[in-house]
Every structure is written in C-alpha cells, then in structure tokens.
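This is the structure I have questions about; it appears just below.
Only one protein chain is missing from this complex, and each of the others stays in its spot.
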Amino acid sequence: TLGRPPAVLVVPATIAAALLVLPLVALVLDTPWSTFLEQLGSEPVLEALRLTAVASGATVVACIVLGTPLAWLLARVDFRGRAILRAAVAVPLVLPPVVAGVALVTALGRNGLVGPLLRDGGITLPYTTGAVVIAHTFVSMPFYVLSVEGAMRSSGERFDVVAASLGATRWTTFRRVTLPLAMPGILAGSVLAWARSLGEFGATITFAGNYPGTTQTMPSLIYTTLQGDPALARTLSMILLLASVVILAALR
Amino acid sequence: TLGRPPAVLVVPATIAAALLVLPLVALVLDTPWSTFLEQLGSEPVLEALRLTAVASGATVVACIVLGTPLAWLLARVDFRGRAILRAAVAVPLVLPPVVAGVALVTALGRNGLVGPLLRDGGITLPYTTGAVVIAHTFVSMPFYVLSVEGAMRSSGERFDVVAASLGATRWTTFRRVTLPLAMPGILAGSVLAWARSLGEFGATITFAGNYPGTTQTMPSLIYTTLQGDPALARTLSMILLLASVVILAALR
Amino acid sequence: MATVTFKKAQRWFPGADKPTVPGIDLEIRDGELMVLVGPSGCGKSTTLRMLAGLEEVNEGKIFIGDKDVTDLPPKDRDIAMVFQNYALYPHMSVADNMGFALKMAKVSPEERKRRVAEAAEILGLTEFLDRKPKALSGGQRQRVAMGRAIVRSPQVFCMDEPLSNLDAKMRVHTRTDIAKLQADLGVTTVYVTHDQVEAMTMGDRVAVMKDGDLQQVDTPLNLYDKPVNLFVAGFIGSPQMNLIKATANNGQAQIGHYQVPVDPTAAKRMEGNITVGVRPESWRIVSAEDGGLPVKVTVVEELGSDGFVYGTSDVEGTPNHIIVRVAGRDTVHKGETIYVTTDPQNVHVFDTDTGARLSE
Partner (left out) sequence: MATVTFKKAQRWFPGADKPTVPGIDLEIRDGELMVLVGPSGCGKSTTLRMLAGLEEVNEGKIFIGDKDVTDLPPKDRDIAMVFQNYALYPHMSVADNMGFALKMAKVSPEERKRRVAEAAEILGLTEFLDRKPKALSGGQRQRVAMGRAIVRSPQVFCMDEPLSNLDAKMRVHTRTDIAKLQADLGVTTVYVTHDQVEAMTMGDRVAVMKDGDLQQVDTPLNLYDKPVNLFVAGFIGSPQMNLIKATANNGQAQIGHYQVPVDPTAAKRMEGNITVGVRPESWRIVSAEDGGLPVKVTVVEELGSDGFVYGTSDVEGTPNHIIVRVAGRDTVHKGETIYVTTDPQNVHVFDTDTGARLSE
C-alpha cells in the first residue's frame, strides 16, 4: 500500500530475472526427455554417477567428523590465534577452485611439501579417488564449518553456562546441549557441503585429473561430453540441476 | 572458565585446521618469489590479467545496475510468484558451474533457444569476451542479489513507511532512504560478486572456451599452465590467493 | 488540525479466518489525544496503521476532518507517524532527519532550516542538530522522532508505542513531556500502547480494545471508576482490581460468610453468578468481630511510599487471591490472617457470564 513500484526499477529487475531464469528454462526445454533414462545406462555415465556419489558422501562425512569439532573450537574456546584461524578457514570460500587445486598439488603432489612423506608411507594421492575426496573436502569444509559455527554462536554460550552451573562437564555439555542445539546448522552445513562437492570441477580437474572410473566426476564428464554429444551433456546437466533444486528446497 | 576443552574435540579440530591451512602454506612457500615479477611480464599472462580485470569489473557493474532493482523488488514488493522468483534466483548459487555453462550454451549458443535470434540481430556470443561476462554475471549475480536483498530486509520496511508518511514517493524513498541504508549490503554483495567472478572457471570454460586474449581468464590460464610450467602456475595462483585474502579482509 | 472519524472500518488480512478489526466506529475530537490501549494482538496497531494508510481498509471509511482518506496513499494523508523504534535515518544528521518532510514538500532550504531550528528549540535538541542519530541517547532519539513529526505540522500525529524502547525511569519522564507537548501544539493525536499506565496518564480519552473490538471509550478516571465490563476492570489499574466470584441472593452478594456491601442499582440488577470487583486501595482492615473478608497473608511488599499485602481468601474450596494496599508500615505480617471490608460506592458488580457491569 506504499504505491506502485516505479518502472525505472521494474525494468532492470526484469532483465536481471530473465538473465538468471532463461538459461535454466532453456536447459529444461532442450533436455532430450524421451531418451533420458536410456542415456543414463552407459558405462562412463554410471561410473561418473557412482564416483560423484561416493566422493560427495565421503566429503560430507569428513566435514561432520572433522569440521564439527573445528566449528566448536572457533565458537566456544578463546585461544590465541583464533581470529587468524577463523580467517584462514574462510579463505577456501573465496579462493578460485583452480587455485585450490594448484595449492593441493603443491602440498600433496608427488613433489609437493608433504607428498614425498606420504609416498614414503605408501600413499600416492594425485589422480586417485582419494585425491578427489580431499579436493572436495578442502573446498566444501569451510561452508560446513561456518554454518555450524554460526549456529553454535547464535544459540549462544548461555546454554553451556547453565549446563556447567548444573554440574555438567565440558564434554557432556557438548554432547547433550551444544550438539543438539546446533543440529539445524549441522544439517544446513552438510547440505551446503554436499552441494559444493557435487558441483566441484576446477579443484578436482586440477588436482585429481579427469580419468574415467577414478577421478571423473559428473561435472568433469559433462565438460568432456559437451563437444561430442551435447544432448547427453544436457541430460547429465539436468540431473545436477534437479539435485540443486532439491538442495535449495532442503535448505529452506 | 568453563574448563579445558576435551582432547576428543581438539584432535579432530586440529586435523581439520591442518587440512585447510596446509595447502595455502605450501603454496606460499613454493611460489618462486625471486622471479615473481619477471614471470608476470609475459604476453599471455598480461592478456589473462587484463581480461580477468575487464570481465570481473563488467560483472560487478552488471550486478549493481541490474541486481539492485531485482533485490529491491524481492525485498519490498508483494507480487504473485515472488517466492518462486526468489528460489529461482538462488539456483545458480548451488548449481555446478559446468552445468551453468551448459545451460548458457543451451540458451544463448549458436543453436540455442535465443541464440539464433541474437545472431539475426548480428550478435554472436559463444567464444567471445561478451560470453565471459555473461557467464560471470550469471554465476555472480545471485550472491549480489541475496546480499542486497538481505540488507534491505534487515533494515526493514519501517524506514520506507516513515518516508511515505512524511510525504515521499516510492522512487524518492528508494533513492534517499532504501539505497543509502542498503549500502553495506551493496558493498558486501559487490565484493562477493567480484570474488566469484575472479575465480570463475567451470562455466566460462564450458560456455566461452579457453582462447588466449578473448576468453582465457586467469583460472583458465593457470589450468592450462600447470602441466607445462608448474612454477608459473604457482605464481599466478599466488596472485589470486592474495586477491582472495584482500576480498576476505574487505568483507569484515 | 482536524477530527478523525472511523466508520465501521474493517481490516481482514488475506488468508486469515477472521478480521483483525471487524469494524471500528470511533470519533476523535479536534486536538484530542486519544489513546488506543489493549493487550497484544487486540488490533490497536492495525487500527492506527489503517488511519496512516499503511494497511488497506477492506470495508467502511476513515475521515480526517471532512476528507475521506480511505483510499489515499500515506503520503497524501497529511499525518506523521512516530514508531516504537523511531526509524531515524542513520545516514542523515538530526537536522536532515527532522527536515525530511519539508524537503519532500520542496520547502526552501532557508525556511526548512528555520522550522527545524524552531522544533529543535522546543525539544531541547538544538546542540545535537549536526549529530548522527547513533551518537544520541535513547531519550534524545525519541525526541528527534517527535521532532521529525512536529516539523511536518500534520493534521494528525500517529504514535505507535513511542516509549517502549526507553527504560522505566526515562519512560515516566518522557510521557509527561509528550503529553505537555501535544497539549501545547493542539494537534489531534492517536497514541497506541499496551501499557495501561501510559494510557491513564496521557490520554484525554482512552479507547480500550480487545479482539479487534472497542470495549469502552472514556476519560481515564471514568475507566478507572466505572469500567463497563470485566475485561476493562481487570485491564485498567495496577496492581489489578480484586475480582472475586460471588453469589447474588435477594439483593445480597455473598462471598462465603462475607456479605459484600453493594450499591442499590447493583442490588436490584444482580442475580445468580456475579463477580465482585474491589480495587486494592479500597479495602479497609477491620477487626475479626466486624465480619470482614478473612485474608491469609502470603507476601507483604513494602514499596516505601505504600505497602501491598498479597493473600488468599479461602471460600467454598476455591482460593481467591486478594491484594490490599496498606498505608502504614509494618502493620501486617506474613502468615497472619487479616479481615478486610469496603464501602458500597467502591464495589463494582459484574455479571460473571456476560461480563457486563451491574453497578451504577
């Protein structure tokens, strides 16, 4: 009831909306729906689907197991260097994925900082599925940690303080109070990490390569397929678009 | 003063922190600092730097000009389909970049939905710098719009209501009240959009390709360089890492 | 300056199963300060927002003076709003905040400056004109919000809980300031609050609302002395009026063995289940032999200026909580039983089922 929106705002807003929505609509319209399921049956597609599922699943598990304690530490413990660590954790959020890949090669590659150490221990990472999981975890974990840390901060220390005043140890407080209260953040963070992992392309192709069966995830396969078989590329893209819509719905 | 943090939390937190920090440290240590400036002087590097600057600058301008009105519409005007439009705007946030590229090809490519229309109008997009800007805008604008919409919502409608009750038209209210109050969100959104644009790889290489001088931005160049000249790749990565750190600092 | 008239004005939010305000009829006089008061969700803010043009009016009409404003946008209604959170523009100085309406009206800069300075003088804000709102205290911000409204010289002020962001002491202070200012300016004002003390102290008249309906529109003292129903009786006054269930029998009201003195009008009208209301300050402590209502004391609150005795009166198995205001100090102690009574003119009798007042 404040009056009609002025055209000088409505027109550019419409252009912006069109730019964002049109490509999605085009993808939905041009997907070869009649041969959709049939196309999914081929060996390289199945392999990429399986690998994507495994890598993103392992990434989410790694985020929960390692990222939850890190989020707790950042939210609840006052230690020297906390501000710096919090900033460092956020860096991969804005770091270009290709740069993340280069950094991973530099650290864990054959001639990297700790790569020779790993090799001496019998572990070779680059161009393996393990490399895919590490690349995904590196780029996805910051989303998870910031989401969980935010949830822990917003629920506030007062719940912990009450638990302490009622006789609970710090570990009991974490299990019985902090963790259940941060559950919405943990779920949201897991979905975000999963989404980031599902779409990972730059860091993976740089650090782990693009080998069918071991490191070729869905985005890499789509990239590879687009020149030769654009219809298949659209089918595969459609699957990830659907996953994205599901993810967005889950986040609400 | 709630007691010492338990080891069962500190140990996994340390592993997580190491995983996130180590690759960054490795990159900093292994960058060939002695030849840093010299390496930047080569023609392909300068071209990629120039192209990245132009594309990300144009992207930010496009976000501000088109995204601000869209954010206002989503935050302030109650129209049918607002919830759907808001969800659609968020899709590119979680959409894998490669899929974004495929969607752009499907819509604007030579044989795409509106590609022929554009060609009849004398515009060819794929594999041009224009395509790079459109790809960057598509993936960056959601960050901008959500940031500005959030700022406009959190400042709240009450400021607009007061302006209306004091005799201001809707357009005057937008200029004199809404826009200045949303300025922190506009700045943060611009920085986010710029960061996303700077690191864009998947959508660009899929939609616009990887041609030196027209579509080869920094991430594409780094990807191309890593196999042949890893030292140069690290130097270029280092530049983007520094940009990321600057971006993070700006966001605080 | 003008009257304000609501004619069966209705607001029904889309999708709600009943109207928030089913249809309000209210006439506010020129220059009057009318307070809308009620518990949260009673529709008082919605009513104010309809007047300001911020909520659609689904049925009925609203007039400011003789002008039908029902369908006018807010900017054309010649009103000024003051909000709970003030909504001062943080990017503008105090002077620019106060002059905003004049800028919108394309008043010349000199004239604007003059009128802002004038209002700042009245409100004691002259020395703060160049500051940003965040450099002010809560009370000062409140005054800037008032100033922004005053400078417009509107026909009607619309104030939505303008004191609720202030602390208790500041609130007491500011409510007298606003009441004085409004009286001096003589601008018709509609003031919304949930606080009955503000309503009592500020309003020329007070409109008590509940569930979207007006319960009583009257002067503060009439609301206090002659509440028309149980809701108004319980809502106005703090500590609240003692409301005790009783039975009427041949013009006698009985609470257990205690016979309540009632006025003749009530004696004639009352029947069956009634509720008897007595304000805490209307009780007198009497001796056991004088046949008062027995009250077992549970807590004694000494405020310095007054004391309040809280107790229970066990009648027919249902304990009634009784509050008695006492003047002296240290006269009543926890655990004692005291006997209280009152006089017919201080007893409010209500029908328990309809809630309607039966006393004169």
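Letters A, B and C mark the chains in the order given here, with residues in each chain numbered from 1 onward.
As a convention for this text, a residue touches a chain if its C-beta (ideal position, glycine included) is under 8 Å from a C-beta of that chain, and two chains touch if they have at least 3 such contacts.
Here the structure is a predicted model, which is why all the values come from computation and not from measurement.
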Omitted chain's touching partners, listed by label: A, B, C
Identified contact with the non-displayed chain, of C:D25, C:E111, C:E301 or C:D314: C:E301
Contact partner of the left-out chain, one of C:K8, C:R29, C:R114 or C:K180: C:K180
Of C:Q240, C:Q254 or C:T352, the one touching the omitted chain in the full complex: C:Q240
Candidate in contact with the missing chain, chosen from C:R29, C:R114, C:K268 or C:R329: C:R329
In chain A, positions touching the absent partner: 156, 158-159, 161-169, 172, 177, 180-181, 183
Interface residues of chain C (partner: the chain not displayed): 167-169, 172, 176, 179-180, 183, 194-195, 197, 200-201, 220-221, 224-225, 236-240, 279-281, 298-299, 301-305, 310, 325, 329, 334
Contact footprint on chain B, counting only the chain that is left out: 1-3
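By definition in this document, only the chains that are shown with their structure count from here on.
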Distance-maximising chain from chain B - centres being C-alpha averages: C
Where chain A and chain B are represented by their mean Cα positions, the distance between them in whole Å: 16
Touching two or more other chains - residue numbers and ranges from chain B: 161, 164, 169
Chain C, residues touching no fewer than two other chains: 53-54, 73-75
